[in-house]
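Structure below; questions to follow.
Every protein chain except one is present and positioned as in the full complex.
A and B label the chains in the order they appear, each numbered from 1.
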Amino acid sequence: MLKDMMPHFDLYQPDTLDAAVDLAGRLGTDGWLLGAGQDSYDWLKNRTKRTPAVIELAGIDALKGVREVDGGLEIGALTTLTEIEEHPVVRERFRVLSLAAGRVASPQIRNAGTLGGNLCQDARCWYYRYGVDCYRAGGNMCYADTPEGMNREHAILGASRCVAVSPSDTATAVVALEGVMVIRSTKGERLVPAADFFVQPAINIQRMTVLEPGEILVAVRIPAKWSGASYYFEKIADRAAWDFALVSIASVFVFEGDLIKDASMVCGAVACVPWVLKGSQDALRGQPRTAETSDKAAWAAVVGAKPLHYNHFKLPLMENLVRRAIREA
Amino acid sequence: MSTQLPEKLVRHAGIDRAFHWLTALVMTVLLVSSLLPIMGIRFVWLELHWSSGVLLTVLVLLHIVRALRGRNGRLMKLRRADFDELKGTLRPGKYSLQQKLIHLAWSAAILVAIITGVVMMVKAGTPFFTRNPYILSYRSWGLVTLLHDLAALASVFLILVHVYFGLLPEKRQYLRSMVGGTVRREELAADHDLDRVARGE
Partner (left out) sequence: MNILRYGHDAYDKIVIDGISWDMLPVAVVAALAVIVIHQVRRASRKRGQ
């Protein structure tokens, strides 16, 4: 069977947001939303997933660009990752997001890849991507969380039958900055805090985000709260480029003298959602920036972690990233 | 012999009534926790579901032990002669044909759900078992899941039918006896052969 040709689908190329929303509403589950296609084409070319129709959003200018709004930013979902990485306001005031965008994949992918696509991308578990009917695909099994499963890159936290991780680098930064997702549909607009945008498998094992059929992520709003804050972003991966994270961290801090006044820390690739380090944040607030404080925060970060057969290394890696983030922000 | 029966008869002991209502509550939690997410109402359901399943298993095991030790197990046994009630040639003892049949149906549905559910716990990941989906083939898991799903559907059907019959005015004595434990002799006499009841049939 040929696996290098895409199956047939109807291609819609709306040039306005209203037309796209209308199409998405009419087509529902039959309408596959396409940004740059760097997640979509894998699925379609491998024939692992099929769709009757594709709605290409690339022609909608209203979904592109970075705008300053009320001291924060509104970033169109179709803004490329390169544009976000290099945008002067993002670099100056929300540098953690610039760094995160700049670590996605490779320059070629970042030149075409979009913020919305990076945030909404599907799980990268190789069993799921291969096309076996795992829980996430609607089946009855998880092939990764087994005694012999190749689960080196899978979750250590928040698993519930599915152990795939959130692969998005920008998601950690957007959640750390307490971003808000702007979602449009024929029913109107709704705003979802970034931390609530991503769905744990315990709640819905077949979805990565709260987007319902017919809904389009149109923009991400970054509030002014963490504007100009100290930051730290690091992505640990097997390769320096074009690889998904083994563990990543995006963090922002507000210091008052020697004390950590406030902190927002999010780890990627340790859970199915960007993992907010609530325990670490609570351990840091009002505390001095010392080795002792960062040790407590590091230990708090891995509370409840359940490593799989091949990913125990993620625990010390996560702890050390937390220490490094506090030390070097 | 039926005249030896007191005015108020003890139909269900306290422990049996407690079992009934606890089981009803646990079954409701099991069905709600599994079916609401399917209907689109999303919440963290898996831990609630399997821990209720474990509780149901304990309750059922205790019930089976009690039934096998006491008289009630024999009283609930379905016999060929019970079908004479349909012809009108036999009046029921403690439990009518209808009651025995509903008990049989519930037993079958719950036992299938428990057995398949416990097996599925090995796959889902619980503190009781090291997760290992390879104890069965994917095809076999599908059949186990199918049986579990069928037991769930049967339970939905049985709950609706059981509650309906329980609330009928002419069956009110049974509901009262399942709450308070007792039934009046003349109420029972309307639908049951008191001589058989007195003989322990």
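Annotations
Operating definition for what follows: a contact is a pair of C-beta atoms (placed from the backbone, for glycine too) under 8 Å apart; a residue touches a chain by one contact, two chains touch by 3 or more.
These numbers were taken from a predicted model, which means no experiment stands behind them.
Although it is not drawn here, the omitted chain touches the following shown chains in the complete assembly: A, B. Across A:51, A:98 or A:140, the single residue that touches the chain missing here is A:140.
Considering B:15, B:65, B:161 or B:179, the position touching the chain not shown turns out to be B:161 (whole complex). Mapped onto chain A, the interface with the missing chain covers residues 131-133, 137-140, 143. Think of the hidden chain as still there; on chain B it touches residues 35, 38-39, 137-139, 142-143, 145-146, 148-150, 153-154, 156-157, 160-161, 164-165.
To be clear about the criterion, only the chains that are shown with their structure count from here on.
For this pair, chain A with chain B, the centres built from the Cα atoms lie 47 Å apart. Those residues of chain B that touch chain A in the complex are listed here as 37, 42-47, 123-125, 130-134, 138, 141-142, 145.
Interface residues of chain A facing chain B in the complex, by the touch rule stated above, are 133, 139-143, 145-148, 159-161, 200, 202-204.
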